[in-house]
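Here the complex is missing a single protein chain, while all its other protein chains stay put.
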Amino acid sequence: MSDCEPLAALLPIQLTVNGQHHLLQLPPWLTLLDLLRDQLDLVGTRKGCDHGQCGACTVLRNGRRVNACLTLAVMCDGDTLTTIEGVAQGGTLHPLQQAFIRHDAFQCGYCTPGQICSALGLASEGRAHTRDEIREGMSGNLCRCGAYSNITAAVEEALPLMNGQGGCRP
Amino acid sequence: MNLPQPSNGQPLDRIDGPAKVTGTARYAGEYPAPGLLHGSVVGSPIARGSVRAIDCSAALAVPGVIAVLHHQNRPPMAGDDAPYQDADAADGQPFRPLFNDQVLYSGQPLALVVAQTLELARYAGTLVRIEIDEQPHQTDLLCAFDQAHDAPVELPKPRGDFASAYAQAPFKVDATYSTPVEHHNPMEPHASTVIYQDDGSLLVHDKTQGTQNSQDYLVQVFNLPKDRVRVRAAYVGGAFGSGLRPQYQLVLATMAALNLKRSVRVSLTRQQMFTFGYRPRTVQRLRLAADAQGRLQAIHHEAIAQTSRFEDFTEHVVEWSGMLYRCDNVAMAYKLVPLDVYTPLDMRAPGAALGLIGLECAMDELARQVGMDPLALRRVNFTDINGNEGKPYSSKALLACYDQGAAVFGWHRREARPRCRCEGHELIGWGMAGGAWEAMQMKASARARLDSEGHLWVGSATTDIGTGTYTVMTQIAADAASMAVSDVTFELGDSALPTAPLQGGSFTVSSVGSAVRQVCQLLRGALVKAAKAQYPALAGEAPERFVVREGKLWVGDSGYALDTILQGHALEVKVDAEPSARRQGFATATHSAVFVEVRVDEALGTVRVTRVVSAIAAGRVINPKTARSQILGGVVWGLGMALQEHTQTDHGLGRFMNHNLAEYHMPVNADIGDIEVIFVDEPDDIVNELGSKGVGEIGIIGVAAAVANAVQHATGRRMRDFPLTVDKLLAD
């Protein structure tokens, strides 16, 4: 990378992603999304629009759900991130992931990591208690396959299991 | 050892579920490669003209930029039209990316910047200076009706005498409906990763509904030996028709890889997802006439749709009006208007999603004229013969859809009078519509290989675009081989696998599924034969008693090691399946009845759909869980079509302007209320050997009409210009 980014000085960044520490030298214009996908090969965080209009890139930044596409990587110095790759514990799927499979809460699967990370964020916010609140709280994540009913059902089922916590690593 | 429980008909969880919920499923733009370069597309800002000059100097001066390709410096590509005519090509001269200086539509790719990182490529793209001699353009269908010509399709011949039957009938509807341009917008933008292998061959990960279509296209366009190009699509992040034709990112990435002898990825931006195919804008005029009992006396369905200046895109818009109901006097017309736009493209339930809006809204209007319940009107006109072809349907459980859908919805409680129910600020209305989609079957091939450990590998070059193909093919294979699902792996999404048709048209289960079933039955037969040859004691055993499990072939409690039977080798067979011969003489189609409840706030112009019941007759359902999801998705699409989706064109600029997901509105979670899906029983041993008709399209069909009909019931207003947005509800 070093020979191709002379347009701006590279900046040193420390990040913890899914429990793993990274020391990186990054150009300022790199988004968190492109860092995850192109440099860390964590491609589960998807690029559906790159403009904060679809939610496919949702990750947990210091426990809160954000759009990675509208986050500069250099602005995440010192942060702790959870991506979809860090949601399952070892080989055991998170209850939310299991609920997504059981309820067939996806079809093509492209938006699914964002949906799951978003639902983890929703759980830790503790604001959604009814089905309509889940629907509203999950409306930052588009699903073109139209799996919304099943997504709502999966989240509704898994919410109590998450005890108001995201249920993933801090 | 007992026979395994049949898997067909079971709501098996998706086989690819764990990969999708953990993010480990990789899509076309997500494959790494050593030294991978990134391409960024520079598009035309204007709709028509010719490129006078391209200045790439500033872009090339950016450190890390490797090349800028355009029509003057691209590598050789085919000059004729034929090589570009893919398996889903429209009539005419296909678009050829970076071929020459001609600008045919706004957004057309004019250059590709290739750089070491995506950011560099995108930035350098802004530095490419393109001078274009602009020519006058026309992008407005409504302003170019005088350019309309007959679509190059063979419509069913007119039957009876529409004009006189229409003139004489006591009840008539003559109404015109319009539908807008819509874009597929799968969540995964189109992308191709072209991996330039050490031997110079290409491994291409493409977002496509047909890997062999992409492969053939590249072979022809770049004159490559077929064995030097392999196209894969293990996972496809939605397509809905957008992947039926090879899209320009495939050409550009391949062009760059060949030129630079490097691996190259081109991912389109969301904005660029509005620079190729789409559902065309249409204007449809419906004329229906009925007698006092509601019996249809005459139907005329005329559609005018837009197309490009270089291809005539056609779909089945009007044919449905000649096949859904019984009517002796039917005529149809279908015209195209060429504009300075890209060619439209099949989009979920192409044609039917449009034509059934016209027909099913007009039926509702007719019901009001006659003074009948809209559902009763449809029952009166039921037919089990496809009037277009004069053939009986292999099955048509549409009456059961009406019955069961209405019962679950509570349709009998509907009061006919509009504006009869109100809660708070909202008027409540109920509407319904019917739907139809052809149940096709194509040629397809499959292979099966049983290894000596007892695992069955079945493959065909189809794709799973979210349809559940991995899962249902595994189920079909397991049952045909008398094995457990867990012992079967279905492989797809690879041009090296046996030939499969494009994934689309709701014909994958019928086509590929039949091949899979046949090949697994064949393999099982071969295995039993080999076992009987080796173990004379088995000679008299009935074939259906044999079960493969745990590396053994079992008959009752006796197990025979596969390793021994197969003498250490794997058993492999291949089948080329043809459409079922029994289909001859029959028409085949899926049907639906959809019921919706809307709540209309007239003061604010908003419509909410609070309840949908979709009753589907699609033959035998292989996997009720994934099939239900297909219908749910179709309904959501239908709701978007009814209320939201509309690609807006600035005709002065000749350009789509709401080319993003903030302004191209598709439903979000909060838009979606309760949706109930019913699969009615519909035995059919004619349509194909599985008796299964496919469910990808039927879910959307009729939904938009049902919503408009419900809005009419709620408000008394008939809205004929889709989508039914706030501005239109508030208009005088």
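Miscellaneous remarks
Order of writing sets the labels: A and B. Residues in every chain begin at 1.
The criterion applied here is as follows: contacts are C-beta pairs under 8 Å (C-beta built on N, C-alpha and C of every residue); 3 or more make two chains touch, one makes a residue touch a chain.
By definition in this document, contacts and distances are computed from a predicted model.
UniProt lists the omitted chain of the complex under the protein name "Xanthine dehydrogenase YagS FAD-binding subunit" (options: "Electron transfer flavoprotein subunit beta", "Xanthine dehydrogenase YagS FAD-binding subunit", "Permease component of ABC-type sugar transport system" or "HEAT repeat-containing protein").
Partners of the chain left out, restricted to shown chains and counted across the full complex, are A, B.
Within the set B:R421, B:K443, B:R608 or B:R717, the residue that contacts the chain not displayed is B:R608. Only one of A:G44, A:G109 or A:G137 touches the chain withheld from this view, namely A:G137.
The missing chain, though absent from the display, is touched by one residue of B:E119, B:E182 or B:E360; that residue is B:E119. Considering the complete assembly, chain B touches the hidden chain via residues 43, 45-46, 106, 119, 122-123, 126, 425, 603-606, 608, 643-644, 648, 650-653, 655, 657-660, 662-663, 665, 667-671, 725-727, 730-731. Touching residues on chain A toward the chain that is not drawn are 7-9, 11, 28-29, 31, 50-52, 55, 58, 64-67, 70-72, 74-75, 118, 121-122, 125, 127, 136-137, 139-142.
In this section, only the chains that are shown with their structure count from here on.
Each chain gets a centre from the mean of its Cα atoms; for chain A and chain B, those two points are 29 Å apart. Here chain B touches chain A in the complex through residues 13-14, 16-27, 29-30, 32, 62-64, 115-120, 123, 185-189, 235-240, 267, 269-270, 465-468, 625-626, 628-630, 632-637, 660-662, 666-672, 674-675, going by the rule given at the top. By the touch criterion stated above, chain A contacts chain B in their complex at residues 1, 3-7, 27, 29-30, 34, 37-38, 41-51, 53-54, 56, 83-85, 87-88, 93, 97, 100-102, 104, 106-113, 116, 132, 134-136, 138-139, 141-152.
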